[in-house]
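To keep things clear, I will list the structure first and then write my remarks on it.
Every protein chain of the complex appears in place save one, which is left out.
For subunit A:
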């Protein structure tokens, strides 16, 4: 049950969460997540959704870690840390223990070789921190885009890493499991994280990369209402050119992604995504989207957009505003209409 027998001890707790990250990771592994963990020598010390130990047995598991009787390799938190009211953490008590998740994390995090924030809530605060943030919710080491959070900007886990932020709402099961396994084999170091603590193997890609609507993007052939096939960036709020994630390069649920599903990327891997408004409507200034691709000068974008719109093939233009393919690919003898 501990490092001495070669197993990696993993403790997973839930703060102000929706449980969605757990639901997502339960899809991992061809013979199920539990089998996958075993195959890699990972001992699930306790997980609130799946473990047998309940009540005082579960509290004993947590106390054994807090008191250093059981070594902790990986500490994962799903959900934000609700610090309120008045820094008491009482909006999120860990049942039966008389202590808040906030205070449990302050105790447990220094005990762990690595600390992982699972999902955008644990990473940056996420949806519970939206609007007026009624529970004073923060991430483990970030409050939105600002370093700090529940553990403080200076926190380092026992092996010297900051909190590893597997952002996303919910994150892809692969992002979570690959992070766990890279840590288990000690293959992930501080240089493998971006400035928001996200593993670069996810954060070095944009959600836009591999988007099935790419041809529509190239020609700025845009969908105008929901369910149309065109690019979702110009009118329907898509932030995939600004949000990190390999969402469109790997399949979700056997073949999907948000943009394949017909709706905009809302940048759920980004700190503070929850504070946007009118998610499915593109904010514009003088007819030009405010959120342009991260690394592209505005003038270039405007010039290229005008040029590509003038060159849009009829097939692409007509399909963009249809919900079914109305013009299939193929050579056409018809005259091109402007």
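To be clear about the criterion, a contact is a pair of C-beta atoms (placed from the backbone, for glycine too) under 8 Å apart; a residue touches a chain by one contact, two chains touch by 3 or more; residues count from 1.
Methods note: contacts and distances are computed from a predicted model.
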Name the absent chain by its UniProt protein name; which of "Gonadoliberin III-related protein", "Nickel-dependent hydrogenase large subunit", "Fumarate hydratase" or "Multiple sugar transport system substrate-binding protein" is it? "Nickel-dependent hydrogenase large subunit"
Out of A:8, A:24 or A:141, which is the one that touches the chain we can't see? A:24
Please identify, in ascending order, the residues of subunit A that touch the omitted chain? 14, 16-24, 26-27, 29-35, 44, 48-59, 82, 85, 90-97, 127-128, 130-132, 134-135, 137, 169-170, 225-227, 251-264, 266, 268, 274, 277-280, 323-324
